[in-house]
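Since the structure comes first, as structure tokens, the remarks are kept for the end.
Up next, chain A:
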Amino acid sequence: MENPARRASTPPVAATRKLWPGALAMLAVPVLLLIVGPHLPAYPLRILDMILLYAILGLGLNIIVGYAGLLDLGYVAFYAIGAYSWALLASGQFDIHLPFALVLLTGASLAGFAGILLGIPVLRLRGDYLAIVTLGFGEIIRVLMNNLDGVTNGPQGIARIDEAHLFGWTLSTPDDFLYLLVGMLVVVFLFVWRIQASALGTALSAVREDQDAARGCGINTTRVKLVAFAFSAFIGGACGVVFAAMQRFVSPESFTFWESLVIVLVIVVGGLGNPFGALLGATLLILLPELLRAYADYRLLFYGMALVIIILARPRGLIARQFGPSWLMRRLGGGKC
Partner candidate 1 sequence: MGALILQQTINALTVGSIYALIALGYTMVYGVLRLINFAHSELFTAGAFIGLALAGALGVAGHPTGGLLVGFITFVIIGLAGVSVEIVAYRPLRGTSRLAPMLSALGMAVVIQNAVMLIGGRRPLIYPSFLPSGVIDVFGAIITYKQITIFLVAVILMVALELFVNRTNLGVRIRAVAENAETASLVGINPNMAISLIFFIGPGLGAVAGILYSSFYGVATFTMGFVIGMKAFTAAILGGIGSIPGAVLGGFLLGFIETFATAWMPVLTGGLIGTEYRDIFAFSVLVLILLFRPAGLLGEHVSEETIVYKSDF
Partner candidate 2 sequence: MKVLHGISLEVLPGEVVCIIGPNGAGKTTLLRTISGLNRATRGSIRFKGEEVAGLKPYQMVRRGLGHCPEGRRVFQLSIEENLITGYVPGRGKSFAELRDQVYALFPILGERRHQSAGRLSGGQQQMVAIGRALMGSPELLLLDEPSLGLAPIIIHQIFEIVLKLAESGVSIILVEQNIDLSFEVADFVYALEHGSLQCSGPAAKMAADPRIKDIYLPGLDGQDSH
């Protein structure tokens, strides 16, 4: 058979050229955040930080759940590994005081490694069984953190963690973290965007859509899933490091099963498999409980009801999987591409 590539005509991706207005509009979001953010009072600013943190976590989890279609109910384990990395490597616990940038990398890598370790045995499981095993893994990590008193200080947690310094810049106030988190968000967003657009993203989508057919097309599904697990865990770990640096205190109670569920909710409510969905979902899920503070005792009741109502109204999430610059341009332009 002759090589069809030799007959290659012009790549008929009519939309590429017109993408940049959409992309630019999206770039405006972080820029706007950086301009407006520091002028906000500290409380909303801190909420904004939390939203960004959960958005990044959502972006990370999206790689496994949204792209590869594997439900991970133990994502908080990677987050915890990252957080404890900073707590142990930059505190009086062992009197180790490593620089933030180094630990950010180390913690994230450790988490990524844990992702691979977890991935190897569990990836042959399917659907809900995979979900349950990851749930078990999350709990195992939490109980370990709670029990390894000599290392993690057990339930007492690790307090008075070092203040983070990044290339001479001290991270202490909520606006310091806003800069860091917006930066991270942009990087992770581009990272995830890159994955989505690349061969890896194609492979992951194929695994999600039809694992057997993907294998039939020559995709080593196990490897690809492992890579997804590793990347996802890496991002979770990085978030953990930042979280620990923000709180300057870690204890096992920050890493319960419920946290895993919240991150799953972030991406499902926002729209599975779409990076913007993670942003929207995080905004909603972090803001909602804060807005409901006024209702005191009824707060969680209303929160639960709101969740059910949102899911009933938009079972597939607020943002469609295909949403993005090209989708936007198509909708705005009205023409098919």
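Please note the rule applied: a residue touches a chain if its C-beta (ideal position, glycine included) is under 8 Å from a C-beta of that chain, and two chains touch if they have at least 3 such contacts; residues count from 1.
A quick word on the picks: all candidates are chains of the complex that A comes from, given by their letters.
Nothing here was measured: the structure is a model prediction, and the numbers come from that model.
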**Report entry** Candidate from 1 or 2 that touches chain A, complex-wide
**Finding:** 1
Requested in this report: In the complex, go through chain A and note every residue touching candidate 1.
Outcome: 65, 69, 71, 121-122, 124-129, 131-133, 136-137, 139-140, 143-144, 146-147, 207-212, 257, 261, 264-265, 268-269, 272, 297-298, 300-301, 303-308, 311-312, 315-316
